[in-house]
Every structure is written in structure tokens, then in C-alpha cells.
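Only a single protein chain was left out; the remaining protein chains are all shown in position.
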Amino acid sequence: MSETPTPEELVKVDYKPPRKAWMDSKPEMRRGVINWSAVPKNVEYLDLPFPRKWQPTDDDWKLPENWKEIILEGMRDRLKRFRTFQIFMDICVRCGACADKCHFFIGSGDPKNMPVLRAELLRAVYRREFNLAGKLMGRMAGARELTVPVLKEWFYYFFQCTECRRCSVFCPYGIDTAEITMMARELMNLIGVSIDWIVTPAANCFRTGNHLGIQPHGFQDSVNFAIDDLEDITGIRVDAPVNRKGAEILFVVPSADYFADPHYYGFLGYMALFHEIGLDYTFSSFASEGGNFGLFHSNEMMKRLNSKIYMEAKRLGVRWILGGECGHMWRVLNQYMDTMNGPADFLEVPKSPLTGTVFENAKSTRMVHICEFTADLIKHDKLKLDKSRNDRWRVTFHDSCNPARAMGILEEPRYIINNVCNNFFEMPEGTTREQTFCCGAGAGLGTEENMEMRMRGGLPRANAVKYVHDKYDVNLLTCMCAIDKAVLPALMDYWVPGVQIGSVHELVGNALIMKGEKKRSNDLRGEPIPGKEAAEDV
Amino acid sequence: MNALFSLVAVVVLMLLALFGTYGAGLQYLFGVIIPYIAIVTFLVGFVLRVVRWARSPVPFRIPTTCGQQKSLPWIKHHELENPSNGFSAFLRMALEILFFRSLFRNTKADLKSGPKLVYGSNKWLWLGGLVFHWSLLVVFIRHFRFFTEPVPFGINLLEELDSFFQVGLPIIYITDILLLGALTYLVGRRLLDARLRYISLNADYFPLFLILGIGCTGAWMRYFAKVDIVGVKQLSLGLFNLHPVVPEGIGAFFYIHLFLVSVLIAYFPFSKLMHMGGIFLSPTRNLANNNRVKRHVNPWNPVVKIHTYEEYEDEFREVMKEAGMPLEKE
Partner (left out) sequence: MFDGWKIIVGLIIFITLATVPFWYDAAAGKGTDAPDIRIETKDVPGRDQCVMPAEYMRSDHMELLNEWRDQVVRGNQRVHVTADGRKYSRSLTNTCLDCHSNKDTFCDRCHDYMSVKPYCWECHLEPEVMK
């Protein structure tokens, strides 16, 4: 983070738009606010067009000769395939309600980070090519030609959107910038303009089943390792089968859950929970990723990466699927999976084996969110919980963009948290639930080289955390999103030092009283639980 | 610049109508031919635009959810913000279209020292927009006293309500004041707010000035320079009866008014004004969030290259075997 300005410098945001019209200004491509290009090897592995070595900071992007025709043809094709695209190009009235709803605008003051102008980047070209007035009157009608500098602006600003959909909540027509950004990224992919932190995870995922490229034996090792860790902490050796045929439930998690910190403590939480309730489940080393960076690439890539979940469910002969804590994963599962790779007629309507609850809300897709599942267990009193084991945490909860605005799972995690800890504090109104702020690094933008922009984009989220940190001494920010858990630690260290990140199921695992467990002196982080450690030693 | 250009354009249109009728005597052109062309352009253009939208499918069901989903029976579900069925989505749309519900949520972000971000309520745009649209609708419906003979009872009632305060003579319509006031606000915010000025195009100013021109000429004719309204009614009845007549001696303001209206409705299908039709088709609002209950079908669901488990096991069989993992083929 050496190149990132200090918080004091960074917070001097100038919201006054420049004198020059937006069509006349160009962004500066520099480390800190952009992402590196996709490496050719992985572009090739996925059979994507025009693999080559280039960087956004280069003058020459080595574009294919007919790049412009390819993009315009791509636009024409997508206008025919997506009603959203067609309508969102036509009906914006530029009322400006979306302007200060974008975390990147709030954090950077760059007027082209107002969702309306982000979309206008595409609309101006649309008018020039697909609209009579634009063709005839050009700039007078808000049209402009697609040129290399315009393309570079697309790259800059459409990789400065995390597809969080916050603007779409406020838009009187429901114009969804996520959808527009998705279109723009699909178009850029056509000429081999994409970023590495999307293409490489996608290539990994296609090959090994997960973004991190963990091979099957690596996955098995991770699970074994977690079994050992959990035994150290609880004294209980749980069974966590992988690729087991005939289990009742296939459990799919984002790969960071078994590989990264602080996700891992939530992973231990799942395993402790499943053992305690005696769940008949299995992991899959192939469907070892619920997340889907294809969502940030193109609908086709999303479908390619998602296909393995139903395939594995079928191969393993499970009855239904349970999904772990992850944000964009659940956007895909909730809004796309059934349409793309369904129908899941080989599965059964999910039914909790413990409570008998039938998850009618997953009647067709047949996949249930872990928080829906656990909330139901707690409601039916199936778990013995000791809230005080989480007493060292003063907890707040971050609604992740996709679960909030592409699903609406708001109460389930809150219900769980309130049942497993004593100190829960909400962040201020306007920053939670459907109005929640993005972590600033979703949709493939969580890279080192993009650190300054991440800190800027994360400012609104961090600032709301700072509010509860100052007021209530909050020291744990919980969330149910793997990207959040990966990027929020850096954001907190930068803006609100002293706040850690945790999973909902980490708190569940801590509070869970397991049959036959040893006296718990350490929590799932392996750190002593205040008040419990002394008693044991005496 | 954009604002000035649009203003000049509207003034030129007004002069065109003035000189066209009272200079060149082209009353029939401005009173009959152009209005007919405009009406036909509006209807055909509107339908074609909607048909163009309709021909593109909605491949995915992607509502923006703004409240709790319907999941477990004991969790309170927000039916309007997160509709679970078509009827709730319909209600959500109705609130959106009739009361601009999303805009009602509008906030204003302020970065204060600390740093401290505060979000205040900001309902002016919602109020201005709502007043403008509803007033315009009432004003339009009131004009049916010129379009119909005999004038239906409902129109009389509406006029009476609209002139409830009985101030001035002819009695001032409340919606006239509201319409012009709201328009002034909508133009003003674009001109005075630097951020809005930055994003505004000709296409944003032009319709505002056009409607402002229509509203002002209309009000001027009613309250100040009166025109022969019996003649006006004959002309408009003639248009709708398909027996056009152009009575002598209707004031010039009427022709300016009528010409601006003609321009507005002819311009409508080609402009952002189509948000009127588009809002109904917006997939983030008009769909229920019931993806996991009811499968949504994508008509062009593409065949994509996938990676099968067999290919995966073929690649990793050895290491899987070593790790003692179950295999399909030993």
C-alpha cells in the first residue's frame, strides 16, 4: 500500500465538476486506480478472443484491426438479446438522483463515477450508432463516436463499478448500472480487453472448480486441516465427507472459506454446526466454489462456471443443495442458476431434516442459503447456544450488496447474530439493508494495484463502521460475503483500525454448545475467550 | 451552452408559428396539417418504440430487491419492496408510476470533516417531479373541454376542483400555478446545480423549455391576452371529428401554443420522454423476486463450453487417488 495516499490526503474529495464538458476530459491510467490486464495464458485457456500482452497504462493496447466493428456488432446483438440494455439506453432522463449514491463517486468526486455518466459513456455511443438524431446531429444530440480514447474511458470507468446496484434502488425507472456495466464488460471482452483478477479466477474455476485453483487433493487437505483445527478447539473430531455419493445434501461454499482468513473461522463454524445436528451432507472438490467470477465477465462465462453445481448434485445423487456465505455467489444462485443451468428436476424440494421445514422459497432452484437454514434451526430450538462466548466481540453487520439488492436476505443473518451474541449494533440508517454500501472492491476489483480506488470506494462503508466503532466500541464487522471478508480487513486497517471482520457462522460456531465438547477456552480463531481461560487453568 | 441552445430552439419554433400564421397566413398548415402529422407521428412512433423494446426478451429475472425476501414463514416479508408474486410486483409498479416511490427514497450525501459522511433526506426532486407530472396530466385532461362536445361531467368536476379557490378571473387553476412552478424548479436545478449542469444534455433542456413555452402561452391566453375560445374549440373539434375547420380570427398565441404542442408530441417517441412507456417495461422493477420458486426461461439460453466432472477426474485422477478421494473410474 506504499503508493496509496494517507487517509488524510485521500479524504480531501472535491465534488465540484470541472469546467470542461465530460466528453472532453480523459482519465489518467495509473497504478492505484486501475486493474492489470488479463494474462494471455488464461484468456486462451477459456477460449476467449484476442489473447495478447498489453497493459491499460500502455499507449497502444494492440487492439484487433476491426475492434470497432466488433464492438458495434456486439452492441447490436446485445440490444436484441437484453431488454434491459435496450430500455436503459433509451429512457434515462438524467435526473441526477443516482449521482451521490455511488460509493466510488462519494469517495473520488470524479463526476464520471456518477452512475448517470457511467451509463452515458455507453449511451453516447449508442446514440451515435443506433439513434437517428445522434447520427444526424452528433454531439448536439449527446452522441459521440467510439474511438480508442473512448474505449479507454470505458475500461477505466466500467472497471470502477462494482455492480453493487445501490443506484438502481434510487432510480425512478430502476435503471441498473450493474446491468450496464455487465454489458460494457461483455463488449470489451469481445476485443480481449479484460482484467486479470476476473479472467484468471475464471480460468482457475473452469479447470479446478474453484477460483483459487485448488486441486482436489488440496481441497481434501484443507478440509482435513479444518477437522484437525476444530478438534483442537472443541475436542470433537467431526466428519466432513468430500465427493461422497448418496448424501442428502451437497454443501457448496466460496473457495475463500476454506483457504483464507477470516473466512476460515466461518468454515469451522459450518462444520461444527453440521456435526452437532448430524447433517447428512457432502462437499464436492469439483463444485468447490459457489462464487462465480463469470458474473463479472459475461453471462456465458457465468453459465460455464455455474454449470458444475447442478452437475455435481446430479452425479452425487443428493436431494438438495445448501450454499455457504457469499454475496455475488448468491446473486448467481438466486437470479441466474435455474434459468441458465436448470431445471433441477433431479433434486427434491429442500426440507430441513431436523425441523421438517420445507423451503418453499427454493421450490424450483432447490438451493438454500445457510443463513435461512440456520435461522430455521434456531427458531425451532434445535441448537444449544452460549452467547457469552462471543462477549469479546461488539458486533455490527454489513449487508453485502448482492444478498441485499438481488435477493433480500436481510433478517435471517440478523436473527442468527442476535441469538449468538450479546452485543449487536446496527450501523446508521441509509448505510444498511437495501441501502447498504459496497466494500469498494467487488466485481473483480479487489486487487493490490487498485488499492487507492478501493479505499476511496470503501469510504462510505468504512465511515459507517467508524460511527459504530466510535459510539459503541464495535470491534467486529460481520458479513456473509467472501469478497467482503477478503477486502474489508484492508479497508478497516486504513479507515477504522481496530475493527476485525468475521462470518455470521463464526459466531454461530463459537456459541454452539456441542455434545461432548471439551471446556472451550479458545474461540474458533484459536484465541482465548475472556473469562473462560482462567477457570480452566485453576 | 446546452441550455441556451435549447432555449433558442424553442424561441425559434415560437417565431416560426407566429410568422407562419400571422405573417404568411398558413393557418391551415399550423392549425390542421402539422397537428395531424404530430398526432400520427406520436402514435406510430410510440408503438414502434415499444415494439422495438418488446422484441428484445428479458433473459434473466433481475428485480432490484429493496426489502426482506419471502423466505421462512415467521420472518416478516416486505411484499412491496421485494414482491414474491406478479400481483405484488404490479402493486410495486403502481406505486412507482403513480407516486415515484424510488425517488421518494432520495438522500443527499455530505462529506464533513472527521471524515464524517452524513445522509440527509432529500425529497425536493421527488416533490417537484410529482407535482409536475400530476399537474401536466390534470392540465391535459382539462383540455378535453376543447376536445369534446358535449363536455363530459367528469371534466366539469375536474375543472371545478382545480379552480377550488375561486381566485382571479378567469378563475386561476391551481394546476397552472403548480405546473409552471414545478417546471421552473426543474429548469432551475439543472441550471444552478453544478453537478446537474454537468450531466445535462440538450435533450434534457429542450423538452423542459418546450413544455414551459406551452404552459406560458396557455396561461397567457387564459389570463391575459384572450383569444376567441369558441373558435379554438371549433378548430380542435374539427381535428378530432376529422372535419378540420379553421375559424377566422383566432389569436396568434393559440397557434404558437398549438405548434409547440405538436412539436412536443412529435418529438416524444424519439426522446427520453419515452420513459413514460419504458418504466412499465423496466425489468428491475416489474418482476417478482421469485427466482427460486418459479423457473424463468431465457429464450436464447446459449449452449456454452462447459468442463465436465469426467474431464476433471481425468486430469486429476492420480492426485485424487493418492488423497484417498472417491473416484468414478479407478
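Of note:
Note that the chains take the letters A and B in the order they are written out, and that residue 1 is the start of every chain.
Rule of thumb we're sticking to: a residue touches a chain if its C-beta (ideal position, glycine included) is under 8 Å from a C-beta of that chain, and two chains touch if they have at least 3 such contacts.
In this text, all values refer to a predicted model and were calculated from it rather than measured experimentally.
The chain that is not displayed touches the following shown chains in the complete assembly: B. Among B:108, B:197 or B:233, the one in contact with the hidden chain is B:233.
Across the entire complex, the residue among B:76, B:112 or B:243 in touch with the chain not shown is B:243. When the full complex is taken into account, the listed residue touching the unshown chain is B:155, out of B:18, B:80, B:127 or B:155.
Where chain B meets the omitted chain, the residues involved are 42-43, 46-47, 50-51, 54-55, 57-59, 61, 144-145, 147-152, 155-156, 159-160, 166, 169-170, 226-230, 233-234, 237-238, 240-243, 245, 247, 277, 280-281, 296-299.
Note that in this section only the chains that are shown with their structure count from here on.
The centroid of the Cα atoms in chain A and the matching centroid in chain B are 34 Å apart.
Those residues of chain B lying in contact with chain A across their complex are 5, 49, 52-62, 64-72, 74-76, 78, 81-82, 96, 100, 102-103, 105-109, 111, 115-117, 119, 125, 129, 193-204, 270, 272, 274-275, 278-279, 281-285, 289, 291-298, 300-302, 304-309, 312, 315-316, 319-320, 322-326, 328. Of all residues in chain A, those touching chain B in their complex are 7, 11, 13, 15-17, 21-22, 47, 79-87, 90-97, 99-101, 106, 111, 114, 116-117, 120, 131-133, 140-142, 165, 168-176, 179, 206-209, 215-217, 220-221, 242-245, 285-286, 299-300, 303-304, 307-308, 311-312, 315, 333-336, 338-340, 342-343, 357, 359-365, 367, 372, 375-376, 379, 404-412, 415, 428-431, 433-435, 459-460, 463-464, 467.
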